[in-house]
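All protein chains but one are shown at their positions in the complex.
Presenting subunit A:
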Amino acid sequence: MSLENKQQQPPAGLNYDETKLTLGLPGSGSKRGFSETVDISFGSSSSSSSGAGVECCGQYSVVDGGDKTHKAPAAKAQLVGWPPVRVSRKNLMKSCKYVKVAVDGAPYLRKVDLEMYNSYQQLLGALEDMFSFLTIRNYLNESKLMDPANGVEYVPTYEDRDDDWMLVGDVPWKMFVETCKRLRLMKSSEAIGLAPRTPPQCTSTH
């Protein structure tokens, strides 16, 4: 099997990184984000690539994923009533990806909809809300979940499509959402030898 290097000019707006050949998990292809195909002017920063200078005076609602850090407007801006599909279709299409969340020591599991979040940071925040005994502690540039009452640290792990248990945070967020089947917050003490010394960037949003 030879790796072919296709020297094609990608359509405007396509991020080369997304088409780079990497050893990825099955089913995780490169995907163009909708934000990368959006060319409309939001009236402030980005200018449209057309020359016609059409000004869009429509209504916009920027879907705020609840992230405390400021996000670039291109992330999930949505026009009201666009694309023109009936509500019944939109409801059907709204992807929802509920996965079970187990926390070592907790008597029952919970479920989260991964599609509700845009980043690992947001997910941790949701887990913090859901399991009240947990708090996010930020050490330098890394976030951890811990139980302040007894100092127990939890390492977030997930089961992927190959039934392997992986450390949360290694892959880009979207790829994670695609491949994650369930989550487990593992006690740090059990994760001896697995927890990395230099933890992954849990705040990555791409």
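Simple rule for what comes next: a contact is a pair of C-beta atoms (placed from the backbone, for glycine too) under 8 Å apart; a residue touches a chain by one contact, two chains touch by 3 or more; residues count from 1.
Keep in mind that, in the parts below, contacts and distances are computed from a predicted model.
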{"item": "Undepicted complex member, UniProt protein name, chosen from \"CTLH domain-containing protein\", \"Protein AUXIN SIGNALING F-BOX 2\", \"ER membrane protein complex subunit 4\" or \"histidine--tRNA ligase\"", "value": "\"Protein AUXIN SIGNALING F-BOX 2\""}
{"item": "Which of A:P83, A:P107 or A:G151 contacts the chain that the document leaves out", "value": "A:P83"}
{"item": "Residues of subunit A (touch criterion as defined above) contacting the omitted chain", "value": "11-12, 31-34, 37-40, 48-50, 52-59, 76, 78-90, 92-93, 95, 115, 174"}
